[in-house]
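Of the protein chains in this complex, all but one are displayed in their positions.
Presenting chain A:
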Amino acid sequence: MSAKMSPEKKSPVVLSATNVNKYFTDPVRFQVLKEITFEVQRGEFLSIVGKSGCGKSTLLYILSTMDTDYEGTIEMNGQRLTGLSQDTLAAFRNEHLGFVFQFHFLLPEFSVLQNVMLPALKLGKYPRKEVEHRAYEKLKLVDMQEHALKASAKLSGGQQQRVAIARALINDPTIVMGDEPTGNLDKKNSQMVFDIFKEIARENGQTIITVTHDPDFAAGGDRIIEMSDGAIISHGHENSVQ
């Protein structure tokens, strides 16, 4: 596809953070993030690593646009997101971002298919029939299509996480974010999640940003950003893609 990277030409920047600072004020004022500045390119598989408490999850939630309490600026897709209203950000998330959390947060009362369809129904870009078709496509991608009509609470942890990935992908987001997406999974399921991420980054040019503790998972990506005490200590050099 057009998104395929070529080694000579740098692909466009899809995310840039400039001088991001964040403070926790409870119980005492404490700076969690210090002057975070970095860029992520289209199609890049980026991992953020660091010890617990280094601020990497906090950074991810700021990037996710859900946390708006920070200093500095965030731009995605060439759009400045800092200072936008919650509703605008929700609409932006809906269209451009996909999330995979550590605890495979599916809506327990809904079927697998409904869970995947909901963000697309909210987006309202396609009619319901089309959304359903696309949801099946995404489920096929994570090999969960035969469980489509099951209640999501009936699935195993690994299966739920795969459904969560299908949900994250339903609106073809520019960026997929993962907060320890393999943190709760066994080796086999972790590998599967990794393969899916790798595939969508390569095939669709979608950008992956994950926070992880798993060194193998991080090592398999394109780049590793290492954090310590709220600051980036290594931007990592880009592994040659493929």
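Following the convention adopted for this analysis, contacts are C-beta pairs under 8 Å (C-beta built on N, C-alpha and C of every residue); 3 or more make two chains touch, one makes a residue touch a chain; residues count from 1.
Following the convention adopted for this analysis, contacts and distances are computed from a predicted model.
*Asks:* Absent chain per UniProt: "Glycyl-radical enzyme activating protein", "Lipoprotein-releasing system permease protein", "Ferritin-like domain-containing protein" or "ATP-binding cassette domain-containing protein"?
*Replies:* Of "Glycyl-radical enzyme activating protein", "Lipoprotein-releasing system permease protein", "Ferritin-like domain-containing protein" or "ATP-binding cassette domain-containing protein", the absent chain's UniProt record names it "Lipoprotein-releasing system permease protein".
*Asks:* Can you say which of A:Asn77, A:Asn94, A:Gln145 or A:Asn204 touches the chain missing from this structure?
*Replies:* Counting the whole complex, the residue in contact with the absent chain is A:Asn94.
*Asks:* With respect to the chain omitted from the figure, which of A:Ser57, A:Thr82, A:Gln145 or A:Asn204 is a touching residue?
*Replies:* Considering the complete complex, A:Ser57 is the one touching the chain left out.
*Asks:* Would you mind spotting which of A:Val13, A:Met66, A:Leu141 or A:Ala231 touches the chain that isn't drawn?
*Replies:* Result: among the candidates, A:Met66 touches the missing chain.
*Asks:* What is the set of chain A residues that contact the non-displayed chain in the whole complex?
*Replies:* Touch with the absent chain occurs at residues 57, 61, 64, 66-67, 86-87, 90-95, 97, 99, 101, 103, 105-110, 114, 118-119, 121-124, 167, 171, 179.
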